[in-house]
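Could you have a look at this structure, given as C-alpha cells, before my questions?
Removed: one protein chain of the complex. Kept in place: all other protein chains.
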Amino acid sequence: MSTKATNILVPVISVILGLIVGAIIMLVSGYNPIDGYAALWNGIFGDLYTIGETIRQITPYLLAGLAVAFAFRSGLFNIGVEGQLIVGWFAAAYVGVAVELPMIIHLPLAILAAAAAGAIWGFIPGLLKAKFHVHEVIVTIMMNYIALHTTNALIKTVSGGGDRTESIFASASLRSEFLENLTEFSCLHFGIVIALVMVGVMWFILEKTTLGFELKAVGFNHNASQYAGMNVNKNIILAMVISGAFAGLGGAMEALGTFEYVSSKAGFTGIGFDGIAVALLGMNTPLGVIFGATLFGSLKYGALNMPNAAGIPLEIVEIVIAVIIFFVASGYIIRLFLLRAAKKKEAK
Amino acid sequence: MDVRAGEIVGIAGIDGNGQSELIEAITGLRKVKSGTISLHGKNITGLKPRKVTEAGIGHIPQDRHKHGLVLDFPIGHNISLQTYYQQPISKNGIIDYNKIDEKAKAIIEAYDVRTQGPHEPARALSGGNQQKAIIGREVDRNPELLIAALPTRGLDVGAIEFIHSRLIEQRDNGKAVLLISFELDEVMNVSDRIAVIHDGEIVDTVLPEETTEQELGLLMAGHAVRGSNHKEDQHVD
Partner (left out) sequence: MSFLEVLYFIVPSAIFYAAPLILVAIGGVFSERSGVINIGLEGLMVIGAFVGILFNLLFADTFGNATPWLSLIAAMVAALLLSLVHAVASISFRADQTVSGVAINLLAIALSLYLVKKIFGKGQTDFITERFTRYDFPVLSDIPFIGPMFFTKIYNTSFLAIIIAIIAWFVIYKTPFGLRLRSVGEHPMAADTMGINVNRMRYIAVMISGALAGIGGAIYAQTISGDFGHATINGQGFMALAAMIFGKWHPLGAMGAALFFGLAQALSIASSSIPIIQDIPNVFLLILPYVLTIFALAGFIGRANAPKANGIPYIKGQR
C-alpha cells in the first residue's frame, strides 16, 4: 500500500473507530446508539436552518485548525490557539463597540485588530522559543490562562463592571441577510468566506512563497536551515505570529459574526483545543483542515440535538472526538496494522 | 593560514582538535572570537551564513544528516537549499517549484545521483547518493572556496573516487578547495599542501611529496618537527 493511501486511511479509520467507541458507550449506558446517531445526523443536516448553523459552527474551527496546522508545519506545537482566539475575540468586539465608522473601514479594522491581538499572543511564546529555547507548549498553555483572566478583567473595565460588552455596531458586523435568508434565518455569516480565503492563504504561503519554503525547512531541521543561511529564530517567531493571527481571526468570527459581543468566561471555549484535533485529522494540510473542521464542527453542532431528540447527553460527541484524537495520534499502530493486513493479502 | 586559488589545502588532524570550529567560524555558524577571515582580500569575518555563501564559499558539511540535508524534504528541494530565494527560482518572494525541479534534474544527471527523481525524500537515498547531491549543489554554485569536511566518510570506493575527482576538477578550474579529513591517505593523495591542526592551532604546513604519514602523525599528536609558523589570519587569494 502506498504511503499516500495509508496517510488518508489513518484519519478515516480513526473516525470510524471513534464512532464505534461512542456507540459502545451509549449502548453500555443504556441508550440506543442508532437513535443517538440519527439525532446527531438530523442535528447536522436536518433542514436548511441546521445546515446554516453547522456551517457557522465550522467557521471558527477552520481558523483554529489552520492556526495549529500552520505552527505544526513549522515544527511548533501551538496549544495556545485557545488563548490567541480569546484575545482576538475581545479585540474585535472592543473595536466593534468602541467606535462607529463607515463599514468599509470599521469591519476590516475590527478583523485586523483580532488578527493583531492573536499575533501578539503568539509572538511572546515565539520570541521565548527563539531567544531562550523555552518549549512553546508550556508557554502557550500559560498564555491561555493569562488570556482568559486578562480579557475577563478587561471586559469588566470596558462594560463598567458588567459581564459582557454592548453589542457591536452594525458597521463592524459580519452578518449577512443573504446567507440568513438562504438558510431559513440561521446565524450563518460572512465569516465562512473569510475562513475559506484563509485556507487559501495558508496554502499559498506554504506552497508558493520562499517564506513557506523556509518555514517548512526550519520545521524539519534547525541545523540544516541555519547551515543553508536561513534565520531560524526569525522563522520561529514568524510562524507563531502567523499562527496566532489565524487564531485571532477565529475569535473575530465569534465577536463579529456569531455573538456580536464578548462576555466574560468561566472557562475556555474549547475551540482552540479542538483545533488540535482538526489539524491532526487534516494531517496539517490546508485541504485536510477543511475536512477536519467540517467533521468536528458538524459533530459539535449536531450534538446539540441529541439531548432533545434522543435524550442522550451531548458530551457523548466530545468523547467521540477525544477518542478520534487518540487514534490519529497513535497512527503508528494503525499503520502497522494496515501493513500487516496488506502483507497477508500478498501472501494469499 | 591561507588557501590559494587553484590549490587544494588539506587539514590533517585528530578528531576534536578544532577542525569543526574552524569550519564553523569560516562559514558563519560560529562567532569568531579573534582573528580575521578574508576572501579575495574582502573581510568576511563574522558574516551570517547566508552572506558567507553569497560571498562565494561552498561547504560540504561533515554531518550530512544534521547540517547537509533536510531529510524530510524532497531531494530536489535540498538541491536548492541555499538558492531557493534567488532568481530564477524565486521572484518577489514567490517560489517557482518547476525551476527547483529543473535544477534538481540537471544536478541529478550531472552528478550521477541515483534516485527516483527530484520528489523522492532525501531520507530515502543512500549515503553516497545523498553526498553526491550535496556536492553537486555546492559545486554547481561555482564557489571561489569549497570547504569539504569529511566528504567521503562512510562511503564506498566508487563514491569516494567520484568525489575526489570532483574536488580535483574544482581545483583545476582555478578555485580554492579546503579539505578536512581524518583519513591520512586521503589528505596525502588529494591535497597540494597540508596544514596540520593540533589543539586548535595550525602547527605546521607541509607539502605531501616532502612528508610521510609517520611525520604527519607526529605533528598531529603535537610533536613539533620543524619550527611552527602558524598565522592566525587566513585568506584566499
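Chains here go by letter, A and B, matching the order in which they are written, and residues are numbered from 1 within each.
We take it that contacts are C-beta pairs under 8 Å (C-beta built on N, C-alpha and C of every residue); 3 or more make two chains touch, one makes a residue touch a chain.
Owing to the predicted nature of the structure, the values given are computational and were not obtained by experimental measurement.
Asker: Could you tell me which of the visible chains the hidden chain touches?
Answerer: Displayed chains contacted by the hidden chain, ordered by label: A.
Asker: Which residue from A:L287, A:A322 or A:A342 sits in contact with the chain not drawn here?
Answerer: In the complete complex, the chain left out is touched by residue A:A322.
Asker: Touching the absent chain in the whole complex: find that residue among A:V197, A:A266 or A:A347.
Answerer: A:A266
Asker: Where does chain A touch the missing chain, residue by residue?
Answerer: 25, 29-30, 77, 79, 128, 132, 134-135, 137-139, 141-143, 145-146, 149-150, 152-153, 266-267, 273, 276-277, 280, 313, 315-316, 318-319, 321-323, 325-326, 328-333
By our rule, only the chains that are shown with their structure count from here on.
Asker: From the C-alpha centre of chain A to that of chain B, how far is it in Å?
Answerer: 45
Asker: Quick check on the complex: what are the chain A residues that touch chain B?
Answerer: Touching chain B: residues 207-214, 216-217, 220-221, 223-231 of chain A.
Asker: Would you pull the chain B residues touching chain A in the complex into a rising list?
Answerer: Of all residues in chain B, those touching chain A are 27, 29, 48-54, 59, 61, 66-73, 77, 81-82, 84-85, 90, 93-95, 97.
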